[in-house]
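A protein chain is absent from this complex, but the other protein chains hold their places.
After this line comes chain A, so read on.
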Amino acid sequence: MLSSKASSNCHGQDSLYFLGWQVYEKNPFHEVENPTGIIQMGLAENQLSFDLVESWLRKNPDVMGLKNKDGESVFRDLALFQDYHGMPAFKNELVEYMAKIGGNNVKFDPNNLVLAAGATSANETLIFCLADPGDAILLPTPSYAGFDRDLKWRTGVEIVPIHCSSSNGFRISMFALEEAYERAQKLDFKVKGVLITNPSNPLGTTMTTDELQSLITFAIDKDIHLISDEVFSGTVFDSPSFISIMEAAMDSNLKRNTDVLSRIHIVYSLSKDLGLPGFRVGMIYSNNQTVMSAATKMSSFGLVSSQTQYLLSYMLANKKFTSNYMKRNQKRLKKRKEMLVSGLKKSGINCLKSNAGLFCWVDMRHLLCSNTFEAETDLWKKILCEVGLNISPGSSFHCSQPGWFRVCFANMNQSTLQVALRRIKDFVERSSFNYQQIMASLSRKLISNWVRKLSSADREEQER
């Protein structure tokens, strides 16, 4: 009766990533009203710098009131503005902002930008433009759980994972890349591209120029596309600084291949660094004119509200504001991340070294009863239901090694994070105490059995 898409679960929302949210929704932590509730650490949102945005808004009431610099209402123009090319002033500001994030090492052209209702829409649209149903995209794991829905569901495109492991800090090796490509071919999939998230979700790490250039070379070699989802680029709070795929492509050796720029596409959004996921502002950047043309038409299915384009074009036009915001936001993210990392360390839990993102990639392998995903799920359940923390298990990010979890830190205030850290500490101590008890009791059993065996052997000997 309905389509196969509606009746299947290819939307990927039966994953633990989303289930954890559902459990959280039923019992959400609140400092005052529900202090024993579940703390949401599975939501990669930036709530640390709203005060900076709100202060700008207070100083610029006319923009919210849809008035221009002369105090005249622009409501009518905005109400009618549905041009899928987007508001020129807004696109101009966006490309400058994107460039700023990359240290102004690249210049972006607003004509190569297509707006979309969030990065979710941008990613799906790009896949519709680059791949047909049954084609495949290579994706390094661990990767954002939402990609199962965003890249595959309605497009019919397959994802083939590039397995990365802790042995080298989860970096993409050429070996893993080639292996994934061969695996896709064995499965009879036509590989159309590689999609990377840089900075990485869930790792919180940025890619080096070498890594990016290896990927570009791979894409040229296999004649495929390279999509760089750079939604977290504004959250880089520590060195090494962020290098956009566009910057890496500017290398003279790569530029010799004249169509290299037409196979590289960027996805960006204001949801992560500016903390405005509710306003639905995403974009695709590409030098490929055919992609631009098709993506622009497809953006009809998810245009950005003109009211929102207007507000944000003014905000981003204020360069003093954006410089100040970026600096202070990054400081706060760094501080909060360090608080999480040191707090976890006190509980004997290590995190992958990270310099970006709104989360840490946390190593809890030593807390598993066995090196299996079943054990990981058991641990996840305990942490969700008994400890009261919604963290995201590595399996929901398709990580090939059990025991890793993504823990978000930027969507809560300091005191809430402290409560979370205390809860983890208590849990680890309890578990280790229980573990010690179990181990002690096991050892005692083993010893007494051994003693019994020995004494019965002695008796036998004596009796012989």
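The rule is simple: a contact is a pair of C-beta atoms (placed from the backbone, for glycine too) under 8 Å apart; a residue touches a chain by one contact, two chains touch by 3 or more; residues count from 1.
Assume contacts and distances are computed from a predicted model.
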item: Protein that the absent chain corresponds to, by UniProt name, given "Elongator complex protein 5", "DNA helicase", "Histidine-containing phosphotransfer protein" or "1-aminocyclopropane-1-carboxylate synthase"; value: "1-aminocyclopropane-1-carboxylate synthase"
item: Residue in contact with the excluded chain [from A:20, A:302, A:343 or A:357]; value: A:302
item: Absent-chain contact - pick from A:41, A:129 or A:408; value: A:129
item: Residue of A:102, A:118 or A:343 in touch with the missing chain, whole complex considered; value: A:118
item: Hidden partner chain, residues of chain A it touches; value: 1-7, 11, 13, 45, 47, 50, 53-54, 57, 61, 64-66, 73, 75-76, 78-82, 117-118, 120-121, 124, 128-133, 135, 149-150, 153-154, 156, 192, 223-225, 259, 262-263, 271, 275-280, 288, 290-291, 294-295, 297-298, 300-308, 311
